[in-house]
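A single protein chain has been omitted; all remaining protein chains appear in their positions.
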Amino acid sequence: MAVAEQDTAVRTGRGTRIFIYGILLLFALFYMMPLFVMVANSLKPLPEITGGNMMALPETWTVEPWLKAWSTAQIGVEPTGLRPYFINSILMVVPAVAISTILGALNGYVLTKWSFRGDKIIFGLLLFSCFIPFQIVLIPMANLLGKMGLAGSIPGLVLVHVVYGIGFSTLYFRNYYAVFPTELVRAAMIDGAGFFRIFWRIMLPVSGPIAVVCVIWQFTNIWNDFLFGASFGGQSQPMTVALNNLVQSSTGVKEYNVHFAGAILAALPTLLVYIVAGRYFVRGLMAGSVKG
Amino acid sequence: MAHPATKADLRTRLQDWLPKLVLSPSLAAMLVFVYGFIIYTVYLSFTDSRMLPSYDWVGIENYVKLWGLRAWWTAVINLGIFASLYILICTLIGLTLAILLDQKIRGEGTLRPIYLYPMALSFIVTGTAWKWIMDPGIGLENTMHLWGWESFEFNWIKDRNMAIYTVVIAAVWQTSGFVMSMFLAGLRGIDNEILKAAQIDGASNWSLYRRIVIPLLRPAFLSAFVILAHLAVKSYDLIIALTGGGPGRATELPATFMYSYTFTRNSMGIGAASAVIMLMTIAAIMTPYLYAELKEKT
Partner (left out) sequence: MRRFIGRSTALAATLLATTSLAQAADVEVLHWWTSGGEAAALNVLKDDLADQGIGWVDMPVAGGGGEAAMTTLRARVTAGDAPTAVQMLGFDIQDWAAEGALANLDDVASAEGWDAVVPAALQRFSKYDGHWIAAPVNVHSTNWVWANKAVMDELGIAEPSSWDEFIAAMQKVKDSGRTALAHGGQAWQEATIFDGVVLSTGGVDFYRKAMVDLDPEALGSDTMKEVFDRMATLRGFVDDNFSGRDWNLASAMVINGDAAFQIMGDWAKGEFLNAGKVPGEDFLCFRVPGSAGMVSFNSDQFALFEVQDEEAKKAQAAMASAVMSPEFQSAFNVVKGSVPARTDVSDEAFDDCGKKGMADLAEAAESDTLVGSMGHGHANPAAVKNAMYDVVTAHFNGEFDSEAAVEELVNAVEAAM
């Protein structure tokens, strides 16, 4: 992992370099465009949007839409803005990400360092679960949550997200641990170290990079989920559901500037996670997915 | 790779069972919440369920109806177009950007998060922005006209034959940065000595990449393929936010089809049948991958 930030040894000429920078910048523009549209329009008064050019910068700058989206916009009958739902989302995301990551790490550890007959089949079964379209589990899941008394609650949502997050977190950790020298584990065993002790002392300390990848992945998916939140959230609806309520009114006046401001507010935590942890992301992926 | 046999005292016996014990909750959850539900769906697809699940057996009637629906065919064909283009373009862009970023680029630290951030946003958030950008009346086309490029035309989203490609564009925007990271990770993992040796042998940059680097990236290609394929099949938010399945029903995908039949058209049986077909497709794609993956890593 010492080579993590080492660039390729390929040499390029001056003309080529200009060309490379050109292409890279062009793509940067492409990626930034929607964000620009959202930010620019969230800072305009409404008539300027419906009457004008959406790619233009605001003529009159205003932060009113942001304040409104955060604290006074109608979400249902309550003019609360998105603020209270933010807390619901946090309460749901933090435990769900933590639990699914820990389970993923343990599963990966077992599957690579304590292999037993049939472990590959189990891994295959876990991996396939990543691919199940969530729409089909809605009705049976609702039934089951109801029977467990978890319907319409945050613990219920956490359970759902953990269950459907295990597949990916296991995949990440398994691939990562697979390249970790098994000799070290074996040596520790001979020294008499137990299952959890090895995990705690040997595996965990090196798991930083892949944990970052896993946390980013899970955090993004769970934070952005709408289907489960709307179906099982009950009175603890997450932010995405509130945002949807703000944005999707079928027969009412549409305040696009407030919608965009709300949309960015709802995306801030994930954006923050990407910007803060992003630099470890490639490093983590590298450690995890490079090998076959 | 069985761990060494040890003395069969109680503690060791416990140690023997511990790994399986640790694994069992995940496995149990999976069997119930994934495989149990799949079996349940398969069962529903053979019943006359409409608004709520019903348990009256009707045989393969739902499947017959399903394949007789024009909308389903449209959805399947669209998925074919969408998935192949999406996977191909994402891989191409991802690989290109990764290779270019890997050339000791100044400002890589700024560019990388810019490429990557779309993955952080859900389409509930970005759908409206994309819809506007693609809209010829208020979006890119209009802006270009205002800037004096009168002949510029970009009205795909309004054209029933082209609309599916706008979905590809937005989807590529969302995930190509992520694919780029995977390739970049792969590139950074390649031993520079190999490259240097090849350069000394006089290989050009092009052949260097084609002959040596890209083959070495095989695992990254595989991972990217799996992630992209599953995102393609599951694509739902994207369609709803961007085109709502339109113009007409020109951009319907199996996931939106299934949702609408199950939940808004009160034909749960047909919805379940379409879900089963989707699952079978996924299984068909995944099984070879899983097989290869598992066989290789011993």
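So that you can tell them apart, the chains are marked A and B in the order they are listed, and the count of residues begins at 1 in each.
By definition in this document, contacts are C-beta pairs under 8 Å (C-beta built on N, C-alpha and C of every residue); 3 or more make two chains touch, one makes a residue touch a chain.
Keep in mind the model is a prediction, meaning the values are calculated, not measured.
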Would you indicate which residue among A:41, A:245 or A:270 is in contact with the undisplayed chain?
A:245
Pick out which of A:124, A:155 or A:194 touches the chain that's been left out of the picture.
A:155
Since one chain isn't shown, list which residues of subunit B touch it in the complete complex.
51-53, 65, 68-69, 71, 131, 135-137, 155, 157-158, 160, 240, 243-244, 246-250, 260, 263-267
Contacts of subunit A with the missing chain: which residues?
50-51, 73-80, 84-85, 87-88, 91, 95, 138-139, 141-143, 145-147, 149-155, 230-232, 234-237, 241, 244-255
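The rule is short, and it goes like this: only the chains that are shown with their structure count from here on.
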Subunit A-subunit B separation of Cα centroids, rounded to whole Å
15
Touching subunit B in the complex: which residues of subunit A?
3-12, 17, 20-21, 23-24, 27-28, 30-35, 37-38, 53-56, 103, 106-107, 110-111, 113-116, 120, 122-137, 139-141, 144, 162-164, 166-167, 170, 178, 182, 186, 189-190, 194-196, 220, 223-226, 240, 243-244, 247, 256, 259-260, 263-264, 266-267, 270-271, 273-275, 278-279, 281-292
Looking at the complex, which residues from subunit B come into contact with subunit A?
1-4, 11, 15, 18-20, 22-23, 25-27, 29-38, 40-41, 52-53, 93, 96-97, 100-105, 109, 111-122, 124-126, 128-130, 132-133, 138-140, 142-143, 146, 173, 177, 181-182, 184-192, 195-196, 199, 205, 208-209, 218-220, 222-223, 230, 233-234, 236-237, 255, 258-259, 262-263, 268, 272, 275, 278-279, 282-283, 286, 290, 294, 296-297
